[in-house]
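Up next is subunit A:
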Amino acid sequence: MIGEIQRFTRAKGKSLAVGALALLAAAQALASNPPTSQVNTTGLRVTDTEVYVGQLHSATGTMAISETGSIQAEQLAIEQINASGGVLGRQIKIIQEDGASDWPTFAEKAKKLLVNDRVAAVFGCWTSASRKAVLPIFEKENGLLYYPTFYEGLEQSKNVIYTGQEATQQIIAGLDWIAKEKGAKTFYLVGSDYIWPRTSNKIARKHIENVLKGTVVGEEYYPLGHTQFGSLINKIKLKKPDVIYSIVVGGSNVAWWKQLKAAGITADKQTILTISVTEDEVLGIGGENVEGFYSAMKYFQSLDNENNKKFVAAFKAKYGPNAVIGDVTQAAYLGPWLWKAAVEKAGSFDVDKVVAASPGIELTTAPEGYVKIHPNHHLWSKTRIGVWQRNGQAKVIFESDLIEPDPFPKGYQ
Partner candidate 1 sequence: MSAYFLEIEDLTVSFGGFKAIDGLNLYVDRDELRVVIGPNGAGKTTLLDLICGRTKATAGSIRFKAKELTSLPEHKIVRFGVGRKFQNPSIYENLTVFENLEISFPRGRGVLGALFFRRTQDVIDRVHEVAREIFLEDRLDEPAELLSHGQKQWLEIGMLLMQDPELLMLDEPVAGMSVAERKKTAELLKRICRNRSVIVIEHDMEFVKSIADKVTVMHQGKVLAEGPMDKVQADPRVIEVYLGH
Partner candidate 2 sequence: MEGISISEFGSILMMQGFNGLSVFSVLLLMALGLAIIFGQMGVINMAHGEFLTIGAYTTFVFSYLTQTYFPSLMSTYFLFAIVGAFIFAGLVGLLVEWLLIRHLYKRPLDSLLATWGLSLIMQQIFRSTFGAKEVSATLPDWLMGSWQPTDTIDIPLNGLFVMGLTIVLTCLVGLFMYRSRLGLKMRATTQNRVMAGAVGINTAMVDRMTFVLGCGIAGVAGAAFTTIGSTGPTSGSLYIVDAFLTVVFGGAQSLLGTLASAFTIAQTNSTLEFFMTGSMAKVITLLSIIAILMMRPEGLFSIKVRK
């Protein structure tokens, strides 16, 4: 209760500050429209009135399910920035490319955006694989990527700003909470078979065993796209864990939750904590199938603060009243705003200058509340626990302090 009040007042105070800041920025933009030769010394596609950025997500293929939210959020942010005067007096133009859920295509398109279109920044990628595919290109061509997804960490690049959480931020606070609240001692780790779930479970296991002094009674991986989880559910029943820790993703996700429910595993009998279910996923799973289970995320659509209310309203105004917003969608929304702030701080679109200006950039207007870019290019952020409701929204029941991002955590590797 006290926390809530505190949060409320803080949010209110912040929103005032936000308003003032926005006014200031707008005035600045109108007043000063620095000459292009001054703000663009590396041949980026910047004119006196326009600046081009790239957007690189999967509009087709299996990943379009997840990435559509990010595409929408980035476009919304850019639209809002343009409406408020643009960046350094220039309107942002988007060049959208389709990664088609295929990593080599991501690489091809990234190169096209950087080499051919000379974009000032790229907002894009979702899966780790697509990021790994484009990373060498961004480093070689000295591009700038804003990457929105919560991911496994173990990476830090000069050319990438990570607007989602790295694994420790998302995992440790959630596990601490569940151990404390539920007295959980035994955990069953389940994941899709690729790097993010495996690395995340590795961190989870170390934390459970070394810090929480609990036991991991099972750790299982299923191929991406697997649709039959009956055997796994029986195995879990055999072990009777206190908590099922789930990182099942993509096409498997829906099958997994529907089959859990059908096997009689409901919230009153079993605690499940997941880091791979957001409002976007619940749309496909159905709220009735995840009711009562917990997600650990930095953002939920139901977050109660002024920033978020405005964001949700704007998003629904643009994409329809039934649109939902998940963690990554919000993180994607941060990208253009963080870039704008860094460009204005640097007074230049040059990638090197923007990168140099980035650490320390704060965003008090963030729907999630407040974020700040760490020198390691990740964001300081809070982790929240949401419990899912039948209507597909989560009720936030816990909020951590601001957590420092630590992509190379000692003791967890």
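We take it that a residue touches a chain if its C-beta (ideal position, glycine included) is under 8 Å from a C-beta of that chain, and two chains touch if they have at least 3 such contacts; residues count from 1.
How were these candidates chosen? In short, all candidates are chains of the complex that A comes from, given by their letters.
All of these numbers come straight from a predicted model, not from anything done at the bench.
Q: All of 1 or 2 belong to the same complex as subunit A; which of them touches it?
A: Among 1 or 2, contact with subunit A goes to 2.
Q: Using the touch definition up top, name the residues of subunit A that touch candidate 2 in the complex.
A: Residues 59-62, 64-65, 67-69, 193, 220-223, 225-228, 230-235, 237-240, 251, 253-255, 258-259, 261-266, 280-281, 283-286, 288-289.
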